[in-house]
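Here you go, one structure.
Just one protein chain is left out here, and the rest sit where they should.
Letters A and B name the chains as they come in the text, with residue numbers starting at 1 for each one.
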Amino acid sequence: MFGPLIVKPQKSKGDNTGAWRIQSRPKFLQKDCIACRMCLLVCPEHCISGKEKNTYQTDYNYCKGCGLCARICPKKDIEMVEESSGDKQ
Amino acid sequence: MKQFLEGSYAVAEVIKLCRPGVISAYPITPQTHIVEGLAQIVADGELNSQFVNVESEHSAASVVLGGSAAGVRVYTASSSQGLILMSEVIFNIAGMRLPVVLTCANRSLSAPINIWNDQQDSVSLRDAGWVQLYAENNQEVVDLHLIAYRLGEDKSVMLPVMVCMDGFILTHGMEVVDMPEQDKVDKFLPPYKPLYKLDPDEPLSMGLLADPGYYTETRFAIQETQKEVLKFLPKISEEFRNVFGRDYRDCLVEEYLTEDAERVIVAMGSVCGTIKKVVDDFRAKGKKVGLLKIISFRPFPYARVYEALKNVPKVAVLDKSVSLGGMAAPLALEVKAAFCGKKKAPKIISSFVAGLGGRDITLDSVREVLKKLTAKEVNLEYIDLKQELLKDEYGG
Partner (left out) sequence: MGDRLLYKPGHTACAGCGQAIAARLVIEAAGPNTIIANNTGCLEVFTTRYPESAWDVPWIHSLFENCAAVASGIEAALKYLGKKDSINVIAQAGDGGTADIGLQALSGMLERGHDILYVCYDNEAYMNTGIQRSGLTPYDTNTTTSPAGSKSAGNIRPKKPMPEIALAHGIPYVATSSAGYLQDIQRKVKKALSIKGPKYMQIHVPCPLGWRHESNLTMDVARLAVETGLYPLIEYENGALIGKRQISPKPVEEYLKTQGRFKHLLNNPAELKKVQEIADNNIKKYGLKVESQASSS
């Protein structure tokens, strides 16, 4: 008998940390993006994806709204908007 | 093949036969000869193994933990303070269900510092989740290591096993030992196949945080597995007999002339040899005395102890450790517990303590135990206690 012992990552979906956002969320404007990938690199959650210019977006199921992506974006193409605004993308 | 060997080198030889891939240890008396022997065996190319010299016992246990988690058979040995320094890792290894085998060269605990034998070190770790087997002589030491790997690594068990041998008495004692042949060892002990391992081809996470929703089940699972070991150990003992010819019966206890005995001493480790001699002497005079030797202290074979002693009027439990502040010594507590709430039970189960810090348990000491096993139950009765050393002031 073993009980809770190991976790196979394939089965792990993680916690729905997007529920932590209370104030603001990043809005990816997808206008001036140069695909520098800095937003993806800096995201502590690793929930930003994208390959081509103006395709980058975040997964709001996980995004905690820390604002680092908006802060680092050299083209100001990500802006933090109020969580209650309902403006998802 | 029969060899005349020091106990420590007998351990080194049998570990060689078990082919561990990672060995790690830190020196402590009286464990040193074991790992010195193994270091030489590896240095001579007789064993293909990674011998990792570490900076503490804590790291020795951690290294074998890591090696075992990576899917390799591992070995370490320690003693006394070393084992206690390891204790944090000892619990961890059991909790992670890694089948580490460790030899404990039993020695007392400080303070005062004392390098000689008793069983306080391993007994103090009885709650850690390890299987603990105690050897009477060096043939048993050798055989119990083979059984330890076979048992611990079985997919139904996956628990670490501590083989306990009395420091100096066994580790430094010269005895004739029948050292098994490699082909027989390989037959009895197949290569280790881990249930889980750290492998980039199949990533997994080990040693996770278990919150109140999960923690209890990890402990329950070890407890249930320990119960299973009570059933499984006899089967392994039978396999062992079939391969090597030596018979440890259920490998939980050894009953020595207990069947019709009126007085039985319960003990574990090398002192059982001394007790057997006294039993023989008493039997020669027609006195019905016997010995119940405990081989498996964890899991503790309550049912077997019950069966062996239920018709014995007087039982003396001889401990080489104490549970300071408790009502009886550790082994005595277990024996008493075996009769808790039972209709049949000895009239007397007395708890004796002897052999602490290496004080010899002589034939006279054992006779003293039998002498004090009267109609009046005693608890924590010290044998060979020097009253004159107990004064009101420190240092007298």
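The rule is short, and it goes like this: a residue touches a chain if its C-beta (ideal position, glycine included) is under 8 Å from a C-beta of that chain, and two chains touch if they have at least 3 such contacts.
All values derive from a computational prediction rather than experimental measurement.
When the missing chain is restored to the complex, the residue among B:Ala10, B:Val35, B:Met96 or B:Val322 that touches it is B:Met96. Contact with the undisplayed chain is limited, among B:Met1, B:Leu209 or B:Leu390, to B:Leu209.
Although one chain is hidden here, its contacts on chain B can still be listed: residues 21-22, 24, 48-50, 52-56, 58-60, 62-72, 74, 88-89, 92, 96, 197-200, 202-211, 214.
Residues touching the missing chain, restricted to chain A, are 4, 7, 9-17, 20, 38, 41-47, 59, 61-62, 64-68, 70-72, 80 (touch as defined at the top).
Going forward, only the chains that are shown with their structure count from here on.
Rounded to a whole number, the gap between the C-alpha centres of chain A and chain B is 55 angstrom. The touching residues of chain B, when paired with chain A in their complex, are 96-97, 158, 196, 202-206, 208, 210, 214, 217-221, 224-225, 228. The part of chain A that touches chain B in the complex is made up of residues 1-9.
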